[in-house]
Structures are given as C-alpha cells and as structure tokens.
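One structure, as structure tokens, below. Some questions next.
For this depiction, one protein chain was excluded, whereas all remaining protein chains were kept in their positions.
Lettered A, B and C in written order, each chain numbered from 1.
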Amino acid sequence: MTKDRLRTGVIGLGFFGGRHARIHAELPNTRLVAVSDIDAALGGDIARRLGADFHADYHALLARDDIDAVSICTPDRCHVEPAVAAAAAGKAVLLEKPMAHSAREAERIARAVEEAGVRLMVGHILRFDPRYVQLYAAADPATLGDPVHLRAKRNAIREVAQRLGAESSILFYMGVHDVDAMQWICRSPITRVYAQKAEKVATGNENALYAVVNFANGAIGMLDYSWSWPNGLPAGYWAAFEVVGTGSAAWLDVRDQGFQVVTDDGPRGADTHLWPEVNDRIVGDLRDEILHFADAVLNGRSFVQPWGEALQAVRVLDALRESAESGAPVDVATPDHQ
Amino acid sequence: MTKDRLRTGVIGLGFFGGRHARIHAELPNTRLVAVSDIDAALGGDIARRLGADFHADYHALLARDDIDAVSICTPDRCHVEPAVAAAAAGKAVLLEKPMAHSAREAERIARAVEEAGVRLMVGHILRFDPRYVQLYAAADPATLGDPVHLRAKRNAIREVAQRLGAESSILFYMGVHDVDAMQWICRSPITRVYAQKAEKVATGNENALYAVVNFANGAIGMLDYSWSWPNGLPAGYWAAFEVVGTGSAAWLDVRDQGFQVVTDDGPRGADTHLWPEVNDRIVGDLRDEILHFADAVLNGRSFVQPWGEALQAVRVLDALRESAESGAPVDVATPDHQ
Amino acid sequence: MTKDRLRTGVIGLGFFGGRHARIHAELPNTRLVAVSDIDAALGGDIARRLGADFHADYHALLARDDIDAVSICTPDRCHVEPAVAAAAAGKAVLLEKPMAHSAREAERIARAVEEAGVRLMVGHILRFDPRYVQLYAAADPATLGDPVHLRAKRNAIREVAQRLGAESSILFYMGVHDVDAMQWICRSPITRVYAQKAEKVATGNENALYAVVNFANGAIGMLDYSWSWPNGLPAGYWAAFEVVGTGSAAWLDVRDQGFQVVTDDGPRGADTHLWPEVNDRIVGDLRDEILHFADAVLNGRSFVQPWGEALQAVRVLDALRESAESGAPVDVATPDHQ
Partner (left out) sequence: MTKDRLRTGVIGLGFFGGRHARIHAELPNTRLVAVSDIDAALGGDIARRLGADFHADYHALLARDDIDAVSICTPDRCHVEPAVAAAAAGKAVLLEKPMAHSAREAERIARAVEEAGVRLMVGHILRFDPRYVQLYAAADPATLGDPVHLRAKRNAIREVAQRLGAESSILFYMGVHDVDAMQWICRSPITRVYAQKAEKVATGNENALYAVVNFANGAIGMLDYSWSWPNGLPAGYWAAFEVVGTGSAAWLDVRDQGFQVVTDDGPRGADTHLWPEVNDRIVGDLRDEILHFADAVLNGRSFVQPWGEALQAVRVLDALRESAESGAPVDVATPDHQ
C-alpha cells in the first residue's frame, strides 16, 4: 500500500471496541470507515458520533472494498468466527488479545490467516507500554545476563470479575498479558506449569490463580493472578513485573502511577499510560498500538510481535487451566510457529 | 492547509532539537524537510540519518517555500532572533519553552508573530503530559471547588546545572514549567511573589530557589526549585505538583515512574512519559506535542495553549528573579493578552 | 535518683495525655501514680483502668511526695500554669510540645524551671522517630557537607483543623515539629522568615501557611503547612523532610508507611511509627520518648534535646505568625539559651 491513511473498520464495540473505533477516527494515519456490533442502538450511536457507517452484520462490513483492515474486539470467546471471516475477506486484522480462548481455536485462526495470506497482529498492548518495553530492553542478555527468576502480578477488583462472569476467565482476560510478557522478556518459552486456584468470593468464576512455571532456559517464574480485591483498590488494578538475572535486575509496578485525586471518601488513582484522554483525544499505549498497526500495514513493515508468540501464550494458558483443575504439574509443548 | 502532512524544519539541534527532528521524521502527519545548527558536523549527521537537508544558516532554511512550519530549539537566551525571522518568513512556529529569557524579549516575539499573522505555539510540554493534564481536569471548579493552596516542585541533579552553566538559569530552564502549570491549573494569574536563593555548590549559577506566591483568586502557592541534588538521584529529577481546594484535592509525583533497573551499583529509574523510545520510535509527551502542533496547523484548529499564557509565565519569572535578588516581595502585572 | 522506676503523674488526659498515662503504666521504668483532668468522668475512668489515683485538681497531684515527675498534656494554650506549678513543686517535667503558645509564655516557663532547679524536657517527638533521627545523622557535616536547602511538609486533613478550632493554630499544633527539626537538622538557627496564609475552607482558623526562611549558615528553607486536605487523605496526614547539602542529600516521606487496608470504600493507611498498638501495648516514638525521659531522670543523664531549642522554635513560630499577618519578611533573634 502506498496510501497515507489506512481505511479501517471495527467489529465489536464494547469496552475495547469503543476505544478502538475512536482512535481509528482520531489518528492521522487511519480513516474509520465503518463499525459493527450486535447492539444496533449502541453501534449506530458510535457510528454517528465518529462519522462512520454502521453494519449490524459484520459480514457486510467485511464485504466492503473500501476497507483495508479491521479491529476485532468481540468478547474473548467469540474471536474465531470474525477473525476467520476477516482473513477470508482479505483484510489485515488487528485482533484484541487473547488470540482465542484455547490453543485449538487459536490454531484455527492461524490457519485461516496463513491460507488467506493476510496480515494478523494480536493486540498485546504491553508491547506498546513504555514500562514493559523498557523492562524488555533492560532484560537484554548483554545487560541482564542469564535470567534467574521472573515474577508477574496482575490483580483487579472483584467488580471486574462480577461484570465478566462466565464470558471470560482470569487466565484469558488478565493472565494472557503476563504469560506473553514472561516469554517475551525471558526470551525463552515456558515448558512446565503448576497452578492452584481459589473461589470464595461469589463472582461466578475463580477468584485467584497462583502458579509456578519453568522456562526452557532454566529460569523459574511466578504468576500471581487475582480479581477478587475489594473495589476500593486504587486505580482498580495492580500489575507488577520483575526479572532478576545473573548480571542485573529490573522491575516495574503499575499500581501507583504518581497521580491521585483525594476527596473526603479517599484517594483515587488514575491511568496515565493505557488510554488516558488528553486534550480531547485518547493517547497512550492503545493509541500507539493502533498507530503501529496502521503504519506497518501501510508501509509493509513487520509487526513488533509475530502472531506465533500470541498463539504460544494461549498454549500456556491451556496448561495453567489444566493444572489448576488437576492439581498436578503440566508440561507445555514448545513453539512451532515463526 | 489541506495536506495530510506538514512540511517542517528544525532550527537548533541540541538535546531538544535532536528529538524534535527525529519526531518530525517519524510522525505520520509531518515530513521533515530540513534542519539547521551552527555545528555543521552535528547538523549534517542528523540530516543524513533522517533523510533531510542541512543548512548551516537558519535563514536559508526559512527562505525555502517547501517548508510550512519550524521547530525552534536554540538555547534559551537565543530565541528572539530565529523566532522573529521565522515569523517574518511566514512560517508557523513551534518554539521550545521558555518563550524567551525576559518579558521584554518575549514581547518582541509576540509583536513579530502578530504583525506577520503566523501561528505560534510555545512548547509547554506539561500540557501534553497525561499526569498534568489529568491534574488540570481534577482541578475543575465543579470538582475541586475554590483552590486554597498549590505546591510545585522541580528538582534536578547538579550535573544539569553544571552542564548549562550561564546559558540558562534555574528559573528559565526548569521553573517555567511550573509557573505556567500553576497559573493554568489554578485558573488564576500569580499577582505577587517572594523568593530566596542559595548558591554553595559550584555550578556557575544559583543552586536552589524557594518562593511563596499569591494568586488573584486568593490561593497561595509554593515553588520549590533546585538543581543541586547529588547526581545519584534516581531518574535525575524529581517533579511534583499538588492542589488542595475547598472541595477536593489532587497531586502528582513524577519521580518514581514505577520502573527501575538494579545493578550492583544501585537502582536507576527511567522516563516512561517524556520521550521514551519504544519499538525504535520516540513516544510520549514530546511526540504528542508535535503531533498536536502539526494537526492544529494542518486543520486550522486552535492550540491547547494560547501564547499569551506563555508570555505571562515569563513575566512571573522576571518577578521571581527580581525578588530573589532584592529580598523583597514583588508584584506582577496581570495578563493583557488573549 | 537510684530507683528502678520513676513515679509519675499525668496532667491533662486528652488525645496525648491518655497515651502518656497508658505508657507510664506499661513501661518497665515508670510507675503511674496519679492522673488529673478537668473532666472527672474521663479522668476517673482512665485512673481506674490503669490502677492509678485521680485528682480533679492538678495542684493536689503536684502536692504528693510519692510522685517524682509529671507529663503535662493540657491544651497548647494552657501550658504555662501547670508547668510553672510543677516546677515550683520540684517535679521533673515532660511537657508536650509546643513549649508554649508564644515566646513570652515559653520564657515564663523557662524562668520557673531555672529558679526551681528542676529538669524540663519538651516532647518533641521527632527526636525519637527513627526516620528523623537517621535524617539528622545523615545531615552530619562530614557526610552532607554544607546544607544548601531544606524543605519540610506537614499536612493534615481538615477534620483536625475543625476539631481543634481556636484552641490551637496550624503553626503551634503542627508547625512546631518542623521548625524545630529544621534548626536541629540544619545545625543552624533560622534568622529570617516570610509567610503567607490562606483561609477558604471553614475550619475556624487558617487552612494553610507557606513560608520561605533563611538560616544563619546561608541555607534556605521552605515550610509547607496545611490542615485543609479532604478527609480521605490516607493516614490523615502527610509529612516530609529533605535536606540537600554540598556533599550529599537525604529525604523522608512519612505518608505511605508501607501498610494499607483495602475495603470496597478505598484504602486506609496506618501508623507504624508514632504510637501503634502492638501486642496490647503502645510502642513507637511516643513510648520511646517517655522511656528516655524516665531513664534520663532516674540516672542523671542529659536529655537528647535541651529546652532552649524548644524555646527557640517558639520564637520562630512567633515570627512566622507576624509575617503571615503583615505580609512582610520578619527577622528572628538568635538563641540565647544553652
């Protein structure tokens, strides 16, 4: 392509899809052409505000030849159908994470994309977060040496778990971030996992999952997932990551972002990185992710993450789920893609 | 203008100018045409790497009619000449802060811009920082009520003071950020100042300046400036801001950005907001400032900050300098622009 | 004295007096003999629980010859009478800070103590706080070099200001801590002050006072006082201190003490230093202050702080009050005691 702007559509207009649509409409290198959602009232309203067309059926959106690429932001368990259809329609695809809700499903998408010869990027947003990207840089073997142990934490308030109910799971909604980050930053695949879960707060799903994992290069890892924190946790979530190597170490903590509003009811944190609104536009990691996607498609550059790594993250999630159910360690097959 | 990309030049290629040039070359809505610096070796090298032309004399750059706008990043005390020349040449101007090194000089630039009828934006980067912008939003009277007291801190390591020597001053290099932020967030001009300074560490200029200020709306303010911290201060600087109102309060602290590298020598912080490099491109506040400048010029939208506010900040700096020298409180004239 | 336990009484049983009484009853080197308060119900109850006698009139308590020493914890403005009476009765005196509510009053107490030849210690609790004491140690000239600038912050929620009303003031209730700490850590007296105050939240007194001060040794200082924060400020207060010298620097921040309770309503900090209750006893700074007082009286050792320093702190408070009212800088007389 040699255009200045990528012509785009967005399928699924929930929490993430609404933001994707707005960013597609705001960026200088994209032009939002159409949106689609099963909720026609919601979708029509967003389309009007952003100056785009609305299609109740996403197949109609995919059939248009004035659209080069689509963001797919349907619920976690509903990724396969639209992703396969978009590939068949020859669109470049930006698919929200997780790639799919099982390795088997993710492989269906992989095959469709390979057969159609279209480009696929999975929206692993941490690859665009200055904190995680700098941690990745700090973990370069020239500086870090050989990684010894890595810890990842992603905890959220119970309101999130109650809202998502059975639509997703702690592993697929939150855990995919850190499983991918672990393998990316450690520069080695996870080969064995052991997990335990607890369920005491009534949220319709597990409350917490703790896991110890092994990497092919001999490092050990720890995954700390919870979405059962009381709703008063500042900013609503707490993520952290650390890696200690034979040479140096690096860590991050994204809970306190250095900004608080204080009322008589207490303090309230803020998002200064993911998708804050600044001067009437969404900025931050998600904006930069979509800007990168558009730029790479327009100019034929490679994506920062090949989709094979997103697929491998799903394989680890499958193993974690199995271990938490069986109570026994589970081995993970090594990567076969890219 | 109805182009997709703004054709730009950069004058002055030091710490800031080098970053401006690179961002002009990387953004989807700008095209870097030429750069200029008195150091031909440095300038030629940057031009080559970014695929732009080099002009040893900035007047040659300004004479080109394939350039719509320029970033002026010369040292603080050398803003007037290139800014006046750029205005005379009809270019839109993005001028690095502070607008000038005295109110008298800033007024010369203001007159030149008004006479030429060109657009001028002063690079007050905090207007693009998600932390400060959210603090500004939190200080909306509907939420905050009437502001009671505001505190701003900007402290840096002595290496900075030693490097800049007599080229700048603590007030004009660092202080302009917070004087502008104070008046912006308080939504009221500073009317009276009292300052004291200290000079004990040999840096060729003052080490610290402490001031108490009054606002037209009755609030009080405190300015805490230092560039005499030992060089081991993590991240090299420490900025903070807080506002307490009759209804609520908000604060930020940008010292610990939640990311650290640890070696046997100690921890080392990181910049995750100003101009971090992510996936081979500069992202963050400075990139967003230039993106906004280009977008506003291309599409005829207003800048987030009118230059009259930048001029008023310089008037307060003049008063602070005078008070620190005389040891007596100094009154400040109220704004007359925009 | 060569006893193992100091026989003590407590006069005034409010927030601080109640804690003093309990600590006198719990420590291994004190024995609480009697307590006194104008509220007979409150006082009688405390006396019963702690196994001590109660006197409605503190003169009766002072008349007992089985009491060696007294804690005086009456409201700030009511220190002179009981302190002078205790001195006349020959008791060793532990007087809660501030020494008095004006330099003139403090000097009356000083004269009474000198005439009676009794020991006096003013309860400047920061002299027993491991954070401030280590900061004092870090500011030793051998390490710090010559001090350049010092900043002290003490901010509290508006509930405190509303509760104390006209009984105290921001300077005398909170400010005395930092004025004393400034002169102690800087190892030099404050010689000039300039202050401004604001009053917009209805608390019956000023909301905030900001000041810039000069030290005899050429350092500059900044005082940041407020008790107008919304009540949701975690832990209810925020204190900080920093000193930058020609050689090194040190700082402390006592707001986040590393412990939080989180409910659906938000986080809630905790006191882990001042007077936390651990295993059914009060521990921390206040306990250590009283333990030191008893030990020094029993064994004829000197107090960590001579009372002349407490008197000088009150002189600076007087000057700050005057400056905040007049709007002009005020000079402070240099110390004449000890």
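Note that a residue touches a chain if its C-beta (ideal position, glycine included) is under 8 Å from a C-beta of that chain, and two chains touch if they have at least 3 such contacts.
Being a predicted model, the structure only gives us computed values, none of them experimental.
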Based on the whole assembly, the unshown chain contacts which displayed chains?
A, B, C
Options A:214, A:257, A:272 or A:305, residue touching the unrepresented chain
A:214
Hidden partner chain, touching residue among A:80, A:126, A:233 or A:330:
A:233
Contacting the left-out chain: of B:65, B:265 or B:280, that is B:265
Hidden partner interface residues of subunit A, rising order:
146, 148-149, 151, 194-198, 200-201, 207-208, 210-212, 214, 218-222, 224, 226, 228-230, 233, 244, 246-249, 327-329
Tell me where the left-out chain touches subunit B, residue by residue.
229-234, 262-268
Contact residues on subunit C toward the hidden chain run 4-5, 27-29, 127-128, 130-131, 133-135, 138, 143, 247-264, 270-273, 276, 278-279, 283-284, 288, 291-292, 294-295, 304
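To be clear about the criterion, only the chains that are shown with their structure count from here on.
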Can you tell me, using the touch rule above, whether these chains form a line, ring, star, complete graph or other shape?
complete
Cα centroid separation, subunit B vs subunit C, in Å, comes to 42
What is the distance in Å between the mean C-alpha positions of subunit A and subunit B?
35
Using the touch rule from the top of the page, what residues of subunit B touch 2 or more other chains?
247-249
